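The structure that follows is given in the form of structure tokens.
Note that one protein chain is taken out, while the other chains of the complex remain in position.
For chain A:
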Amino acid sequence: MAEASVRVVVVDDHSIFRSGLKADLDASIDVVGEAHDVESALAVVVETAPDVVLLDVHLPGLAVPAGSTGGAEVIRRAAPELPATRFLALSVSDKAEDVVGVIRAGARGYITKGSSGGEVSRAVHAVATGDAVFSPKLAGFVLDAFGAAVGETAVAGDELDRLSAREQEVMRLIARGYAYKEVAAELFISVKTVETHVSAVLRKLQLSSRHELTAWATARRLL
């Protein structure tokens, strides 16, 4: 792919993981900085203003409030200063609990640490161009949280607490392991349209006050 080089900061408290990831990333990705905790991450990110921050969810830090995660904290503090920087969460687990907190803090997607270097690179490029990165597990969680499994469907387009029929279809296919391209082929829509739907769902996930989401987040003191 002839994509422009993407400037990336890798934030993870395990140096061995950072070096491993750096070695695996595509040549089109330029790692301009590294950090190992919340404080150093804020310093490096603000200084380098990268396109994308690859951010560990469970990041140690002195000023992480109870119930929040280091990753969410970095996004909350750095995002207002760097509107152009996008955050991609990296998590060792693919449990929705670990991830929805950072998504609601402003991350554009998440991938598991078990993903290959190629997958991470693709996700970085997707996030850099403004797309959202959804894993099958996150899509499954979204379907659950927005009541899609019990037949709840949004009527109005601007409804934040439910998914539209089309968004549900897209999420179902992603949860079934379809790539965006495959989703597009299955639904006879363009890849761009799929990306629009996914971004809309991400926005709902971030902004919705749906009680399952909020109750879930409150129980873990994320809000």
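The definition used in the following text is that a residue touches a chain if its C-beta (ideal position, glycine included) is under 8 Å from a C-beta of that chain, and two chains touch if they have at least 3 such contacts; residues count from 1.
Throughout what follows, contacts and distances are computed from a predicted model.
Note on the omitted subunit: UniProt lists it as "Two-component system sensor kinase", one of the names in "ABC transporter permease", "Two-component system sensor kinase", "Outer membrane lipid asymmetry maintenance protein MlaD" or "Acyl-CoA dehydrogenase family protein". Residue-wise, the contact with the chain that is not shown comes from A:140, picked out of A:50, A:71, A:109 or A:140.
Those residues of chain A that touch the chain absent from the view are 14, 16-17, 20-21, 24, 58, 92-93, 95, 112-117, 136-137, 139-140, 143-144, 148-151, 172, 175-178, 182, 185-186.
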